[in-house]
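After the structure tokens below, expect a handful of questions from me.
Only a single protein chain was left out; the remaining protein chains are all shown in position.
This part shows chain A:
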Amino acid sequence: MLIPRQLSKEEESEATDAEVTKEDQDKINAFSKLHNRSKALEEELATKQKDKEDLEEVSTELELADEDELIPYKIGESFMHVPLSEAQELLASATTELESEVTSLEDELSTIRDEIGTLKAHLYARFGKGINLEA
């Protein structure tokens, strides 16, 4: 959201008096969209990374587990008591899936950040102090 704020005289003189064109508007919109998307992605990535760490911890924990004992593995709402090897299998496949999700999120985020950088540079060059892209 924009917070209207009065520019000081010095700031105003630094603002270029460029008229906004359709192209500029599109760039501003793209910036706003990507900025928002990057924030959502960051959040998602943080949760996924936390999940990944948890899974890794569980996997280390399972190394120490007794082979003859059944492991309660949570599927859905309930725990299925499965042999150690099977629990490790299930865990491994869950980890791989999560890892690929994390990687694709990271890729997406870095692409978006690059685009944001380009748009910022362009818009600041065009409007100077007349536009505020930090939030």
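What to note about this one:
Simple rule for what comes next: contacts are C-beta pairs under 8 Å (C-beta built on N, C-alpha and C of every residue); 3 or more make two chains touch, one makes a residue touch a chain; residues count from 1.
Keep in mind that, in the parts below, contacts and distances are computed from a predicted model.
Per its UniProt record, the hidden chain corresponds to "Prefoldin subunit 3" from the list "small monomeric GTPase", "Putative Ras-related protein Rab7", "phenylalanine--tRNA ligase" or "Prefoldin subunit 3".
Within the full complex, the residue among A:Leu45, A:Met80 or A:Ile112 touching the omitted chain is A:Met80. The residue touching the chain not shown here, chosen from A:Gln25, A:Thr96 or A:Thr118, is A:Gln25.
On the side of chain A, touch with the chain left out of the figure occurs at residues 2, 4-7, 11-12, 15, 20-22, 25, 28-29, 32-33, 36-37, 68-70, 72, 75-83, 127, 130-132.
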